[in-house]
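The structure under discussion appears below in the form of structure tokens.
Yeah, one chain of the complex is gone here, protein chain that is, but the others are all in their spots.
Going in written order, the chains are labelled A and B, and every chain counts its residues from 1.
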Amino acid sequence: MSGPFERVGVRPLPPAPPQPRQRRGWPVCSAVILAAVVLVCLGSGLLPGGDPAYMDLQNCGVPPSARFWFGTDAMGRDVFAMIWAGGRVSLFIGAASAAASTAIGVAVGAAAGWAPGWVDGLLMRLTEILLSVPSLLLVVLLQAALGRPGPLSLALALGAVGWTGIAKVVRTEVRQMRRCGYIQAAKSMGGGFFYLLRRHMAPNFFPSILFMIVMNVRNAIAAEATLSFMGLGLPPETVTWGAMLSLAEKAALGGAWWAVLAPGIFLAAVLLSMTSLGERLRGRAGQGEGNL
Amino acid sequence: MAGEVLLDAQGLAHAFPLTRTMSVKALDGLSFQIRRGEVYGLVGESGCGKSTAARCVMNLLRPQAGRVLYRGIDTCDPKAFRANRRMLQRNRQLIFQDSAASLDPRMRVGDIIAEPLRLQRVTPPRGTCRDEAAFQMKYVGLDPGYLDKYPGELSGGQRQRVAIARALAMEPELLVADEPIASLDVSIQAQIVNLFKHLQAEHGFSFLFIAHDLAMVEFLCSRVGVMYRGRLVEEAPARELFARPLHPYTRALVSAIPIPDPRRERARKPVEFRGGELPPGGLWTEASPGHFVLEERGDAP
Partner (left out) sequence: MKLGSWAVRTGKKLLALLFSLLALATAVFYISRLAPGDPLVAYYGQRAERLTPDQRAQAEERLGLNDPIWVQYARWWENALQGDFGISYKYKMDAAEVIASRAGNTLVLGGAGFALIFVLAPLLGALCAWREGGPLDRVLCRLGAAVSCIPEFWLSLVAILVFSAALGWLPSSGAYSVGGGGLGDRIAHLILPLGVVVAGHLWYYAYMVRSRVLEEARADYVLLAKAKGLGRGRVLLRHCLRCALPSYLSLMAVSVPHILGGTYVVEMVFSYPGLGTLAYESARYQDYNLLMLLCILSGGVVMCSGMAAQWISGRLDPRVRARDGEGAEP
């Protein structure tokens, strides 16, 4: 009945429209910049060039030159060397505070998601209270209460203020997972809460919070810079990018632009690369063809 | 065959709150018994409380009333449960309806199957956990090459086999399966049900098989209980129930089972059931040996 089809002619198809360039690869540029800055900061002790604390009083306020690549600040310190030394402190604070906030956030979030309703309500109320005070203010208060100002205490204070986002995400995920088959199966097989958290829930909610962890590092660095700038952070002799900028504030009106631009550009570059890395980690949300 | 009573559910009752004022009664005085080596089928329409019953039996949910006795131990009593925790957690295993959700998407198949062994700290009879997992996989008909795959890479039927392998790894006395085939293709359903029959014959475990597909239940089970709105309305050996259904609801269900012959099927008319709430009270009478019906007051069988 139906034999092979007869060819009656050939009509060429119009060429396919060009595929939109895939923009969802890794932000290579950011990764490279970030890696470079981190590496040089970590190895800054081995760099040639000046000691960041050495004040060459004959060369105060010198614009960038062959000898001082980024110039010197108002007290004669080599800006180039200070950038890397300051970067080390800033990066340490970022990492330490992110670790602290992740630990607290996961603990609180998991407890709120798993425990009976009233514990959840209480913890959420606590988070609300914490969020209602301007965070910088709270950090200042906490750091003062922790005693000796230093990078570690500042990092802990920042961590104690920044855990709320992670806690919320973990709480939602744990709530959802509570009902999931594999959690109930593991529970009926004899798994206790910590086993479930470690073995089943953490690997599953980790990608969601990875983005927030990176953002926390970034926010901690920005917060530390802001606080140092206002003189509320670390002791004045510690070199960080924020402290450099606070000294540069006065120099700015006198026209010493290099002292303002150098730490600022590095700060902005680090923050920007962390943000784009974080965005990439947030995943492929919003993929698919828009219908517009 | 009168064997020892393994599982005895007595008067289970549980209600879920919907809003502040309304709640839905999932279980309303459910009682049944499962003997050693018996395959007990629990059927009913969606929402009649079968899954809730499974969860109560496995102690994942604490019923608001009633108790569940396993080998004579009251598992709803926290003290007794804690004292016998090991035994209870090893000898009773659960298989879920949604195979994708019941397997941790971030664990490999081999680890999933061996997890109960690790949790209960049992030395695997086949040497290492990995060997044990491979053995169990072969046993349920999966290629051991899948040991290192993730559940997302398997098909629905394969995932369900993994869930079965995980349940069998502990060599349980009681296997509870909550609608294990509902989400599978029909041809795969047949395969899994055959697998169940085969495994049960070999191992001899007791099996609580919850489903709403009566044809499968008729094939697999030795004893069947029919649930409606949280209560058992009829309970009998499988052959007896399908040959002579007594309760109006059971009659409606049985008459709705499609016959594969289109001519006969078209000639039939399914029996209608009036639906709605069952009148409270009612007598649980034995119409014939082993065949129980819920009789409403004033009804005659």
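We take it that contacts are C-beta pairs under 8 Å (C-beta built on N, C-alpha and C of every residue); 3 or more make two chains touch, one makes a residue touch a chain.
Not measured: the values here are computed from a predicted model.
Peer 1: Thinking of the whole complex, not just what is shown, which of A:Ile33, A:Val62, A:Val174 or A:Ala222 touches the missing chain?
Peer 2: A:Ala222
Peer 1: Using the touch definition up top, pick the residue from A:Leu152, A:Val260 or A:Leu281 that touches the left-out chain.
Peer 2: Touching the chain that is not displayed is residue A:Val260.
Peer 1: Which residue, A:Met55, A:Ala74, A:Leu152 or A:Leu232, contacts the hidden chain when the whole complex is considered?
Peer 2: Reading the full complex, the residue touching the unseen chain is A:Leu232.
Peer 1: Given that one chain is not shown, which residue among A:Leu136, A:Leu152, A:Leu210 or A:Leu281 touches it?
Peer 2: Checking the options A:Leu136, A:Leu152, A:Leu210 or A:Leu281, the one contacting the hidden chain is A:Leu136.
Peer 1: At which residues does chain A meet the chain that is not included here?
Peer 2: Against the left-out chain, chain A lists 20, 125, 128-129, 131-134, 136-137, 140-142, 144-145, 147, 218, 222, 225-226, 229-232, 245, 248-249, 252-253, 255, 257, 260-261, 264, 267-268, 271-272, 275-276, 279, 286, 288-292.
Going forward, only the chains that are shown with their structure count from here on.
Peer 1: Please give the residue numbers of chain A that touch chain B in the complex, ascending.
Peer 2: Residues of chain A touching chain B: 180-182, 184-191, 195, 200, 203-204.
Peer 1: Which chain B residues qualify as touching chain A in the complex?
Peer 2: Listed in rising order, the residues are 58-60, 85-86, 89, 92-94, 96, 98, 101-107, 115-116, 119-120, 163, 166, 170.
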